[in-house]
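Complex shown without one protein chain; remaining protein chains in place.
Order as written gives the chain letters A, B and C; numbering starts at 1 within each chain.
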Amino acid sequence: MIIRYFAWVREKVGVDEEQLVLPDSIQTVGDLTAYLATIDDNHAAAFAEADTIRAAINQEHVDADTPIAEAQEIAFFPPMTGG
Amino acid sequence: MIIRYFAWVREKVGVDEEQLVLPDSIQTVGDLTAYLATIDDNHAAAFAEADTIRAAINQEHVDADTPIAEAQEIAFFPPMTGG
Amino acid sequence: MTITPSVRVQAENFDLTEETAKLTAGRFDIGAVVTFTGLCRDEGGQLSALELEHYPGMAEAEISRIAERAAERWPITGLTVIHRFGKIAPGENIVLVIAASPHRQAAFDAANFLMDFLKTRAPFWKKEHLKSGQDNGWVDAKDLDEQALTRWEQA
Partner (left out) sequence: MTITPSVRVQAENFDLTEETAKLTAGRFDIGAVVTFTGLCRDEGGQLSALELEHYPGMAEAEISRIAERAAERWPITGLTVIHRFGKIAPGENIVLVIAASPHRQAAFDAANFLMDFLKTRAPFWKKEHLKSGQDNGWVDAKDLDEQALTRWEQA
């Protein structure tokens, strides 16, 4: 599964994207953010305020309780500021 | 005093504008429309439905009860359909 | 201090990019520009042209009064209104309103307000010419247009 990061989430994690093999216990987007926060200091800093971070699966917005089983690509980013 | 007509009011009266000397009894816009309706058949046809006709004094919208004493120019026309 | 709206009543067409550039050139405080263009429809293929009559002098004065009300009500950096007169064929432009503002909702609201008041207060009248060669008479004012004004009443 490819995980992509944007804006300050990307800057804090330190990479644009990464490929991770996840433990079976990770079922939802919320499980994944909690897990990512434990990987290393960079991820911990990026996901310190997990509530403010938005997620998309296969390029569609999703909630924390969305299952990740069907995901080829999951992205994490701050609230959008386009327009 | 110059009286100007637009759109179907103009077509029914048959002239763009006319200069009239008014009886002293004509005090308001409403008095004037009632008076104009008596001038001839053309004016009578134009002012048959006086309620639908709008008026402007010196190029500003006015009501039927507005006094005409200060008017250099009075215009009569149907409801506007611009834009 | 409010801005001075640019108001023109003319037979000629107008250009959206050019008119917008006049409001934005050399400025760095504008975050939003809303333009409204009103065009002539052919009413299902029946119409050959609209003929727009106006009250010269009052047309410019009344549009300016409406635009000044908009400029007092919203934080606007520039307003342009161009209203054409004469014969206008289907697909051609009739009217242009542009509102520039630091903020997007102010630009939307000012342009929307201007169009509602132009429709019912600016002294213009439309006559329909049909492709059959017939003069279809003067367009009736719509009650809906008059009703649209009530939403701009302030408490």
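Going forward, a residue touches a chain if its C-beta (ideal position, glycine included) is under 8 Å from a C-beta of that chain, and two chains touch if they have at least 3 such contacts.
Quantities reported herein were computed from a predicted structural model and do not represent experimental measurements.
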Displayed chains contacting the withheld chain: A, C
Contact residue for the chain not shown (choose from C:29, C:72 or C:143): C:29
Hidden partner chain, touching residue among C:17, C:132 or C:150: C:17
For subunit C, the residues touching the chain missing from this view: 15-18, 20, 24, 26-39, 41-42, 45, 90-91, 102, 104-105, 107-108, 111-112, 115, 148
Residues belonging to subunit A that touch the chain removed from view: 4, 6-8, 56, 59-61, 75, 77-83
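By definition in this document, only the chains that are shown with their structure count from here on.
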CA centroid of subunit A to CA centroid of subunit B, Å: 72
Distance between chain centroids, defined by C-alpha means - subunit B, subunit C (Å): 26
Mean-CA-position distance for subunit C and subunit A (Å): 48
